[in-house]
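All remarks here apply to the structure that follows.
What follows is part of the complex, with its chains left where they were.
Going in written order, the chains are labelled A and B, and every chain counts its residues from 1.
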Amino acid sequence: MALISYAQAACQALAAAMRADPRVLALGEDVGRGGIFGQYKGLQQEFGAARIIDTPISEATIMGAAVGMALTGLRPVVEMRVADFALCAIDEIVNQAAKNRYMFGGQGRVPLVARLPIGIWSASAAQHSQSLEAWFAHIPGLVVVAPATPADNHALLAAAIACDDPVIYMEHKELWALQGEPPAPDPAVLGKARVVRAGADLTLVTWSKLVHTAVEAAGRAAQHGIAVEVIDLRTIWPWDRDLVLDSAARTGRLLVAHEAVQAGGFGAEIAATVAEELGIPVRRVGAPRIPVGYARTLEDVARISAERLLEELTTFVQRDAQRRPAA
Amino acid sequence: MPVITFPVNSSPAEHLLDLYRTMARIRAFENAAEETSRGGVAVFGSTADAVALVRGPLHLSTGQEAVAAGVCAHLERGDYLTSTHRGHGHTLAKGADTAAMMCELFGRATGTNHGKGGSMHIADFSVGMLGANGVVAAGIPIAVGAAHSAKIRGSGAIVACFFGDGAINRGPFLEGLNWAKIFNLPVLFVCEDNRYSATTATDAMTGGAGAAARARGMDIPAETVDGNDVRAVDHAARDMVARIRAGGGPQFLHALTYRVKGHVSVDPATYREQGEVDRALESDPLQLAAARLDALGVDAARIAEVDAAARAEIETALAVARAAPWPQAAAAYTDVQDTGAGQWH
């Protein structure tokens, strides 16, 4: 079967949703020319300018208008280009989209999908490289999704569009061109993680682009006799507590890795939960608390490499095995 | 677009009496809210009295009733409205039930928002009132989106978007007006210019001639009217709404009025001259309308009847609200979101 890119997969999921449901539409800057990552390619030709809506550079109103649309019977997909620019629309996301249903006593629903790509984008420096999934997981009312593969970018986007809650949908800025297996037609179930690789020595929870790094590190760890169970979280909120706790209880060790800054990252939530619930050793790997610099030597410091992951998990397992040889 | 039928205009006197009725009901509602809120507002560093019936910030539109009444007279039930923190008048004029509204101010389970919103977030989606908003200018993009939606769906609905004079200095004002203009959306922007932004006189904070000039800078037709003269508001709104329904795109109504009370009910507003307030009280919109009704030959008894009916309606609302149940604690967990329901920790 022909492979498909991460961008194409999302494009197809959106097109399918638009064909099936006239309430679905997309709005944002440059979408009419296919979006700057090709993630809306050909859609305006098929669906017209009234449903693939080019907008001014007005992030606050792109998001705010989507709230108004969602409240009145449409299901907008909101293009924010990168999560960094969505910082111009935070009131609209947090005070309006997320709280609307609750604050007004359930009179309305805000079924929108806001696409906020995260991650370091090679050589794009501090204002185009942020991973802010932890922020949105902290906000009641929001669902937070971060697909790692083309297949998931189809299945999860389809699920997000079908969802009646506002969904913060965080693709990764460096995965657009990634090729992968063609997607299944069915939407995913939001909130369900996926075991990418089974293993008995350590549970490694991660998401987004780092899933691929984790798989690589796990492969190399296996050569050193360490069996790593890699879990792709897929949905950051609600996260799949049961699956993670099950796995961690079995392996007895939890490592969470994410590209976001480690301090205050969502890894803290997972590590803290596992520590509270299971009392097993936990560790986190995230970016240092520094902005992302432009020069490659600087940018690399903010990236989590497979080498780094391998080193962290090896040290973790070895130290812990020494400490508790009976375990 | 589907055809919408409008109510046949009654005689000028009857129409004005209808407008007067709306204003009287708003006035009675807010007087009652103010009364039952005494001690309930924790603001300016004080602590809220636990036993007050209406609690938290209460923003009264006393003296500004003509704007809500005059504009909403031209809205259908299926039309939408977005409001501000000062939203009682808009909500009532759009057709919400005063008992349900009072229950909301009292924080009861039977309130429009089931006690989740209170005064500052009052809403009645069943009459198209999409919500008061605690963030200045935040209703503007939402209004524009609702108008965009109405246009896309071809529902024929229009949107009235209310905001204050202070809101025109926030970014979403520009963005929202621009959006409405380029997509030619059915939205009536209504700037309720009561001359103050909290404790600040707005004029000194506003560059240029103000609201209408900015709208015109984006080629949105704009008109400034005496917002205490309900007929002026009514006429301007009628014409603008007609243009909007005819596909004429966004229109902008700048209504000059005055915030008679403090910013919130407990604000003594000592930062302004009493003389200024006194002068403003001389053009109270209800008194102006009553005088005009008189001039049109409407019997004083009929006006008194309207006043009495308004007070009686609100007495009932108070009684209903006093007797209404509190939300259960478990309700704190409902209507958060569907996905992950139950995973609230």
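By definition in this document, a contact is a pair of C-beta atoms (placed from the backbone, for glycine too) under 8 Å apart; a residue touches a chain by one contact, two chains touch by 3 or more.
Quantities reported herein were computed from a predicted structural model and do not represent experimental measurements.
Enquirer: How would the full complex read if you wrote each label with its copy number?
Expert: Beyond the single copies shown, the full file gives A x2, B x2.
Simple rule for what comes next: only the chains that are shown with their structure count from here on.
Enquirer: Could you tell me the distance, in whole angstrom, between the mean C-alpha positions of subunit A and subunit B?
Expert: Comparing mean C-alpha positions, subunit B is 40 Å from subunit A.
Enquirer: Can you name the residues of subunit B that touch subunit A in the complex?
Expert: Spelled out, the residues of subunit B in touch with subunit A are 80, 82, 111-117, 121, 123-126, 130-131, 133-135, 138, 140-150, 152-153, 171-172, 175-176, 178-179, 182, 334-340, 343-344.
Enquirer: In the complex of these two chains, what residues of subunit A are touching subunit B?
Expert: 25, 50-51, 55-56, 58, 60-61, 63-74, 91-92, 95-96, 100-108, 140-143, 163-167, 190-191, 237-238, 241
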